[in-house]
Every structure is written in structure tokens, then in C-alpha cells.
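The complex is shown incomplete by one protein chain, all other protein chains being positioned as in the whole.
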Amino acid sequence: MRIGVFICHCGSNIGGTVDCARVAELARAFPDVAYATDLMYSCAEPGQAAIEAAIHEHKLDGVVVASCTPRMHEPTFRRTVERAGLNRYMFEMANIREHVSWIGKDKEANTNKAAELVQIAVEKLRRDKPLTAKSFDINKRVLIIGGGVAGIQAALDCADGGVPVVLVEREATIGGKMAKLDKTFPTVDCSACILGPKMVDVAQHPNITLYAYSEVEDISGYVGNFTVKIRKRPTYVDWSKCTGCGACTEKCPSKKTPDAFNEFTGPTTAINIAFPQAIPKKAVINAEHCRQLVKGKCGVCAKVCPTGAINYEMQEEIITEEVGCIVAATGYDLMDWTVYEEYGGGRYPDVITSLQYERLLSASGPTEGHILRPSDGKEPRNVVFIQCVGSRDRSIGRPYCSGFCCMYTAKQAVLTKDHIPDSQSYVFYMDVRAPGKMYDEFTRRAIEEYGTEYIRGRVSKIYPDGNGRLVVRGVDTLMGEQVEILADLVVLAVGVEASKGSPQLAEKLRISYDSYGFFMESHVKLKPVETNTAGVFLAGVCQGVKDIPASVSQGSAAAAKVLALFARDKLENDPQIAAVDVKRCVACGKCIRCCPFGAIKEVEFRGEVKAQVIETVCQGCGVCTSTCPQGAIQLAHATDNQILAEVNALCQC
Amino acid sequence: MRGVQLGLKDQVLNSRSLWMCLSCSTCSLRCPNDIDVAAVMETLRHMARKEGRVTVPKVEKFWFSFLDTVRRFGRTYEIGTMALYMLRSMRVFTDVDLAPAALAKQKLGFKPHVTPNGGAEAVGRILKRYEERAKREGVRP
Partner (left out) sequence: MNFAYYPGCSAAGSSADYEMSTRAVCRALKIGLQEIPDWNCCGSTPAHAVDTELSAALCVRNLDLAARMDAATVVTPCPSCLSNLKHAGKRMENPAFRARVNELLDNPAAEKLPETTSVMQAIASCRTAADIAANVCKPLKGLKIAAYYGCLMSRPAGLMQFGDPENPTLMESLLSACGAEMVDFPLKTECCGASFGIPERPMTAVNSGRILEVAANMGVDAVAVACPLCQMNLDLRQKQAAKAVNVFFNMPVLYYTQLMGLAFGFDPRELGLHKLCVSADPLLQKLDALRREEALAEAKAKAAEGGNA
């Protein structure tokens, strides 16, 4: 074998603390190395050209590049060697940047370690064989999980691109959090008015199948060919008959049912349509509060329904859909702020969340758009807004900024003044974060035109003064003194967390999530929409906090990824996967049980049961190869022999 | 805290806040950055005292009056503490308005409570050793 070794300086990133020329010199002594040199930027065009030229000139049949992480440039160099006529898998990478130059300053030690890593790569390459990818068909349909504004945008863009869309929404209506908002910053335009038409488009688009009040139960398969089981929860209303006329909701006697859509700011009926613009505009019975379902007597809705849509016997249903890729757009929930005992821990009715305040402001909310205190239904005079309740607070394990609270608080202060001209709003803030287009200008308006008092500092205590008002005690760090404000209403800008059930969904999708439940993108800067599982994309707050414009952008970006994937008719797998040596396999089944991707099945081979790897499903993780007691499963390009050779090389250094 | 971060040693150690802090620990509980502010304040007080900087001397005078009675009797002697404090601070009429009520309810005893069986002497020795050590180590006791 004739191996070429290229040591990259990466400018001063590697060259600053590694003697690259010396590493190349040492590499020349390694077995089968026919050529070794150092390059300033191997990934740049001259660097790649130099590699290609060397392959031709020195008749190389394998290449090692020692540079950065393979996550960054392995695909780049595979294409380089392929252009020069080699099999793209006759290439190995040694990471001497993240693993060497960036973590140590001792140049001599770094140089030695870099040489060792190169030797390991050479030993591995000596045992590599040319591999060829297999191609397979794609099912050009997409599943979108979550019907908030990000999911809606992704669904509409995909559908407009000609792709059939399956949209699954957990709640009875799509629209997500945006549908609950009264107005949106920085233009103060009506949220329902700008989202409503998009929601209607979803309902009417011939390419979109909507499953509301449904959840994803199970996902199997792989990019191009996923099988999805969807659990449709019983609504007790036959939606094919329901016209959304609302007669049932008027007559329902269970008028004290908690109203989740209104964030529990007021009661609703047991049979209910979330809000006037709901999509689908269909009624749903809350089984826990329906007299017929709880006590077996009532049946009023069934009597008044003009189309006979009520069905108390309805059971949940599992639907199976086949799709080629998936977009997760599951959004967020507010964290449980009641851990803040100093704010009353949820015991004071006039301390509410920002989302509850949106419902009080909204004309479709329980107070029909009049700001009335929950405790006594009176109009407040002094409204205190508190920022960062559950954000940027390490003491409760929430170190991150929720991103959009500064802006909606400014908006809510403006709206408060619009609704009640003689009111006074106070905002306790840590920093005002308003980096978007027209955002800071909007905050300035809230302060200068609407007279909102911004107080830089945190609130340490809220308590009732015993006369129906709340004492808000905080600090003004700019004045350096304590302040106390008598408030009629306190609105908490509660921090955002990934929506409930996100970790469980991530496990079904086989994608990573962080310790707060947010889904992990493939690369924080360069692949913000992709995940590490092929064919699974992200949109909206499920990936990290973002406001409406950013969520919409990411929804469109995810759709672009879907359309790009579906622009091809066939996909190729990565051939660096596991394979079973049938002679050694004893059919113990351990590999089948341990495979996280369900990529191993049992087959009959000459009358005997054997394990077999499904090539297009296997992701090459290697769990089976280390589990197999017989050594019967080997991972191409990470065989036992290759690993031993690598260890050997290291031990001889 | 900001002063400590910026290394403004003089400003911090001469500040009144150190002496007005009641050590109620609410700050430690509420700090979003999980800083044990109360412990930092206590340490700063120790640093300030050791350097002889006491911006609000009457607070320290009260402490010494208290410790003096402990040294003498092993236990606190409320009237004794008050008397010593009035002498030290030259505030002769501190709380005298409360004395009649307190005395009438027998809340204040004229007789000191002495730790029996040599305990008072043992406590005296603890304080003596502490002062001797402080002197040896060159800090203000």
C-alpha cells in the first residue's frame, strides 16, 4: 500500500503549538507511508489540489489528513480523494486540532502526540478496504410534529413545494402559543389576524393531512422510510359530522371546566371549541369534567347537536403513516414558576404569568379584552412586570435567557396603557435584551411615550398588604436602594422550557436533547436545522428559545431541507456499517436487543437462525460489535483487528 | 458584591453595609447566581475588623459589651450588656424607656446567671486564649 500523509497547519490554529513539518518527517517512517508533507490550509482549494496532485504523482492508494475534527471536513476530503480516482473510504483523518493544539501549549509534547495520532490513523488505513454505498428509494412524504407557527410554516412551505404533509398536533387546535397572544411586538399587530389566515391555509391545503388532538406514539425506520404510529385521543365528537356551530358549548351544564387554552384564567364548558379561529373548528369533550362521561347522566350536547356528532363511546385510535422525513416543531411551555415561594408560589391570585396576561388582554379571552384582576374582577391601576422569573437564575437551575420576554413585557406595558390610560406600569429587569429589528426602538417607546417605569433590579418578595393590594419589594441597582411598589396586579415573565414530553419524543426520534429538554441541532452554527439523525429536522423553540420571526424562518428552513432531500429519487447509505459473519453467529439475539436503531433482524440461513444487519438502517454506532460474544459482527472500518492495530501502534510509540 | 468583584478593597471594607447587615441570609437565598452573600458579608466583616476598620463602631461596641458579660459569667447577662454598652457608646438612655416594662414582667433579671461548676471560668479561658492568639497572629481580636 502507498499512503500519503498531509499535516495541516490550519493557519496558526495547529501550527502555533504543533511542529507540523516535524510530524510530517516522523510520518515518513511509518509503514506503507510513501509520501508525507505539511500544508498551510489543507481544506482550502490549494490544499485540496496539493492532495490530488500528490495522489497522482506518488501513485497513492490511501490518504491520511491530520487536521481538525472529522465532523467538520471528513466529507470534504472524501470528495477530494474521490476526485483523484481513489475510493472515498480509503481516507482517514487524525484530529490534531481539537485533540491536540487547542488543548495544550507544550509544543514538543503536542508534536509527539500529533505524530502518535497520525500513526494510529495510518495503521487503521492500512486495514481499510474500498467500500461502496447502496442506494434505496425515498418515500416523499413528510411528518411535521407540532402545529405552532413554526410547524405551520414548515407544513405550508412543504405542501406548496408539492410534498404531502402529515401534521400532528397535540392540542385540539393548531396555532400553538402564538394563537394565545393578543398582539405581537414590535408592530403591535393582532396575533390572531396574522396567524389566522395561515391556519386556514393549513386546513384547506390539499397536500396537508391534519391530525389534531393526536400524539406521535412510535417511530421506526430510517431516512427515506419512516413508519410513524399516531395516537388519536378520543374527542367524543365525530369531527366528520361536527360543523363547529357551537350549539353544544352554549348548552353544556359543566360550566366550571378549567380552560387550558385561556391558561386557566377563567372557566369554560366541558364540551368546548378552544377559540373562535380554532383549526380545526371542532368541538372536544373534556372527559374529566363531562357529566355524561363522569357520572353517566346528562347527554345535553348529544341532544342539541344538529348533526348528531356526539359519540360518548369514542375510543382512542392508532393510525400508521409512512413518511420519508420528519420535522419536529414541538415548541415550548412555561416553566413551573411556583418554585418561587418569595413570589407567593402560586398562592396569590393577582400574581399571574405573562401568558395569562395575554389572555386577559385578548378580546377572545375570558374578560373579553378588559384587564380585570383575577381576585376581585377590578381594573388594576399599578401593574408590576417582573422579568427573568425562571430565566438567568442559576439558583433554580435555569441559567439561560428566554430571549423574548424583554420584548413582550414592553409590549404588555404599552397595551396596559392603551387599555387603562390612567394606569402605571413598572418593569423590574436585569438587562433589556432587544437585539431584533425595531426592537430596541420599541422598548424606548414603551419607556418614553408610554411612561413605563423601568427599574433595574430583581424583586425579592411579593406579599399581600392585607388590604387587597400586593407589596412588591425589590432593588433599584442604579439608585442603589430598595424600592417598594404597591401593586394591583403582578405579571411574571416566566422562563421558557422545552414543551412537556420533549425528552420522550427525542428518544422516539433518536435525536439528542440538552439538560433542559431542547433538541440538539447538528451544528450550533452551521447546521441549526439538522439533527444528528438523518432525515429529522428541527423548527422553532423546540431547538432553543426564539421569537416568532425566528421560528417562522426556521420553519421555512426546515421545509427547504425537506424539499432538498426529496429532490433526489434515491438515497445512499453510509457503507461504514456492521455486517454479520454467519459462520460465527450463534443466534443469541443480543445484537438485536442492543441495537438502538432496530437495524438487526433474524433471518433463516440454510435452515439456521442468524442475525442480519439491515444495511440502510444501520447507523454504524458499533454497539452490536462490542456486545456480540462471538465477535461475529464487525463494523466496516472499525473492525476488531483495526482497533487492535491502533492500540498496538499507540503502545509502541 | 460588585465592589468585591472589582477589587475595591477600601471601599468595601469601609462601607457601612457591612455593619448594618443582620445576617438574616435572605440575600443568599434569593441570589440568582447562587452566591452565598451572607457568608461573604461575614468574611468581609472579619477582614475589616482584623484591619481595624469599623465604620459603624456602635455595632461593634454592642458586640463587645455582650462578649464581656459572657466572659464574666459564661452566659449572657442582659442588664450587664446594656450597662456596658451604654458606657462604651456614651448613649446612656438607650432603651431606658423599655426597662420599666421589661423589669415589671421580670424579663430582665438584676442578678446575672452564672454558669455553675466552673463553666464560667472555662468560658473565660476560651476568650483569653482567643485574644492571646489574635495578638500573637497580629490581628485585632
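Here the chain labels run A and B in written order, and each chain numbers its own residues starting at 1.
Criterion: contacts are C-beta pairs under 8 Å (C-beta built on N, C-alpha and C of every residue); 3 or more make two chains touch, one makes a residue touch a chain.
Model, not experiment: these values are computed from the prediction.
The chain not shown here is touched by just one of A:N467, A:S515 or A:Q652, and that residue is A:N467.
Those residues of chain A that touch the chain absent from the view are 340-342, 344-345, 347, 461-467. The missing chain lies against chain B, touching residues 20, 22-26, 28-29, 36, 38, 42, 45-46, 49, 56, 58-59, 61-64, 66-67, 70, 74-78, 82, 85, 89, 94-95, 98, 101-102, 105-109, 113, 115-120, 122-123, 125-127, 129-130, 133-134, 141.
Everything that follows uses one rule, which is that only the chains that are shown with their structure count from here on.
Averaged C-alpha coordinates put the centre of chain A at 55 Å from the centre of chain B.
Interface residues of chain A, counted against chain B in their complex, comprise 342, 388, 392-395, 430, 458, 460.
Within the complex, the chain B residues that touch chain A are 26, 29-34.
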